[in-house]
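I'd like to ask you about the structure that follows.
Shown here: the complex without one of its protein chains, the others still in place.
Labels A and B are assigned to the chains in the order they are written; within every chain, residues are numbered from 1.
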Amino acid sequence: MMPRQSRAALYTRRFAQNRPAVLSALLLLALAYASLASPLIAALMAQDPSVVDLYHRIAGPSLAHPLGTDELGRDLLLRLLAGGRISLAVGIMGALAAAVVGTAIGLIAGYRGGLVDAVLMRATDAVISLPLLPLLIVLAAVDLRKLGLPPELARSEMASLYRIVVLVALVGWTTVARIVRGATLSLETRDFVRAAVGLGATPVRVMLVHILPNLAAPIIVATALSVGNVILLESVLSFLGLGIAPPLASWGAMLSGAQETITIAPALAIYPGALIFLVVVACNLLGDGLQDALDPRTLTARKRA
Amino acid sequence: MSSHILRRLAESLVVVAAMSFVIYALIGLMPGDPIDLMLSADPHLTSADVARLKALMGIDQPLLRRYGAWAAAALSGDFGYSRLYVEPAVAALLDPLGRSALLMGVSFVTTLALALPLGILAARQPRSLADHAINLASFASISLPSFWIGLMLILVFAAGLGWLPAGGIADVGGGGFIDRLRHLILPVTTLTIVSFGAFARYMRSGLLEVMGQDFIRTARAKGASERRILLGHALRNAMGTVVTIVALSFGGLFSGALVTETLFAYPGMGKLIYDAILGNDFNLALAALLIATVMTLVSNLAADIAYAAIDPRIVYR
Partner (left out) sequence: MRRRARILIAALGVLLALAGPAGARNQLVIGVSQFPPSLNPLIDSTLAKSYVLGMARRPITAYDADWHLVCMLCVTLPSFENGLAERVQLGDGREGVRVTYTLQPGATWGDGVPVSTDDVLFTYEVGKNPSTGVSSAEGFRRILGIEAKDSKTFVVTQDRIDYQYQALADFELLPAHLERAAFADPRTYRFRTRYDTDPTNPGLYFGPYRITELVPGSRVVLERNPTWWGKKPAFERVVVSTVENTAALEANLLAGSIDMIAGEIGMISVDQALAFQRRHGDRFEVLTRPGLFYEHLAVNLDNPILTDLRVRQALLLGLDREAINKQMFGGKQPVADTIVHPLDWVHTDDVRHYPYEPEEARKLLSAAGWNPGSDGIRRNAKGERLSLDLATTSGNRTRELLEQIMQSQWRALGVEVHLRNQPARVLFGETVRKRAYDLALFGWVSAPENVPRSTLYSKEIPTAENGYTGQNSDGYRNPEMDHLIDTIEITLDRSKRADLWHRLQQVYAETLPDLPLFFRADSYVLPKWLKGVRPTGNLYTSTLWIEDWHDAGDQPR
């Protein structure tokens, strides 16, 4: 095994050689910063993106509004940045949640083996083989209060965001679970794991302390690759009116609204769609680059669209 | 091999049974029911009307009992009545099934016709300019939101230029071959754009994997041209990948393309499922979702078998 530092340096060097991936990383960083800083930008522009201005609806680009205004006279640029916050948050939270669930299931299945493994893997197969979108629609329409959730939470403004993250975690864990299970199976037989078991470490400790850190690379790659897919999924659900609900606005939700005014104000539809596209492409290229950098044997992506 | 298939079949049956219950329960968890909706629309309904209508539709029963009754009837081939289409659920499914199969089938052919040559082209000279360009195009295809590209196509070709219809399956009074074809162009284009990338990448990686193997090196050593190696040896061996994709996509013919169908008002399975779920049409949604699930499972199974049949290196235990 290589010393850690030189390994990190190698990864960095390899990643740096992949120009599309580096550009993607920069683009994503820039967008994330801009989204997070949108209140600051709003202050600089002397605009409040939540204040409606009925007398300046769907205005074209101007000095005050570089991209024009939306159908309620709010600054489009600031609205896009605010939407970006939600879209990126859903993408990252959803992918992380799915990674956590998938890692747990993969670890348990791989380490426990036997019946537990068989059941978990059959469940994975089953989830993969389901028609995803229709199921998500049903799940998105479920009344949270019928599930016994407190009405306060079910009706909170953030409910639509959490709901999507949960949905993604429910259906998106399978890829990570498979990767983690495979890696766990091979790690189990390695000396340092056997030594830990021999020294009397509990299974939980072995899994968390000895096995998990060695799975970091494949998990990171899989998660990075799924961020883009989650953003796409969110935009589709929002587009169908089942995703992010006002007062929150994601790019998908903005597109859904813009659909009706597309002939009057095509800009309202073009910008959010283009941003979704850019971000997803960037996530995919970044994931691809990470994969190449972290795993030199892989020449090909394992991603299924 | 056959025992493997049997086991997979048994597993699939369990999955279908479990799915039917999960779907039933989930639809039951959706807020309100048809009568609640009616009540809000009609001020004259009294509480006696509500109770009467609920009993008439069986909605007053507990969920488990309703599922039991439904499952028993379904096993004997009766999937109940569709509330929205007012005909037996299975009958309501037939036309949309055919239309989805047409839409998905045509898109699938155009997608392959675009993706396979691109994949081969990219694999011919890895890391060449063509490879990079195709790779980027593939990434773009994977990353495009289908509703957005659909909207843009509508904006340009239907609303802007007025060349093509923006939705539906045929013009009124039309319905001839040309007319139907015109209505297919935009949805098929949308589906092709968003799906060729994945296929091209499969093709490329399948070919590259084969190209690295011993028999290719042997062929090279024997002095075969690169072209012959690629198209003769490698392609034949990479066909396993293609056949798998074809088999896997088979299920899609029956679940339709929800987003594209909704956008283009194309009355296929995807749209039917969407309408049925949102319209609280239990029987129809269940029947449609089950068909989609069964077909997906069947196609996965077919993919497995096809893959094993083509690639002798795969042996099932």
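The rule is short, and it goes like this: a contact is a pair of C-beta atoms (placed from the backbone, for glycine too) under 8 Å apart; a residue touches a chain by one contact, two chains touch by 3 or more.
All values derive from a computational prediction rather than experimental measurement.
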item	value
Chains still shown that are in contact with the chain withheld from the display	A, B
Touching the absent chain when the full complex is considered, from A:10, A:100, A:127 or A:141	A:141
Absent-chain contact - pick from B:112, B:134 or B:154	B:154
Absent-chain contact - pick from B:24, B:67, B:81 or B:202	B:81
Residue of B:60, B:95, B:131 or B:209 in touch with the missing chain, whole complex considered	B:95
Chain not shown, touching residues in chain A	50-52, 54-55, 57, 71-72, 141, 143, 151, 155, 157, 241, 245-247, 257, 259-264
Residues belonging to chain B that touch the chain removed from view	30-33, 36-47, 49-53, 56-57, 81, 83-87, 92, 95-96, 151, 154, 158-159, 161-169, 171-174, 178-179, 182, 262-265, 267, 271-272, 275, 278-280
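FYI, only the chains that are shown with their structure count from here on.
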item	value
Inter-centroid spacing, chain B versus chain A (mean Cα positions, whole Å)	23
Of all residues in chain A, those that touch chain B in their complex	20, 122, 125-126, 129-131, 133-135, 137-139, 141-143, 145-147, 228, 232, 235-236, 239-240, 252, 255, 259, 262-263, 266, 269-270, 273, 276-277, 280-281, 283-285, 288, 299-301, 303-305
Chain A-facing residues of chain B, complex	11, 15, 18-19, 23, 26-27, 29-32, 136, 139-140, 142-148, 151-152, 154-155, 159, 195, 197-198, 201, 204-205, 208-209, 251, 255, 258-259, 262, 270, 273-274, 277-278, 285, 288-289, 292-293, 296-297, 300
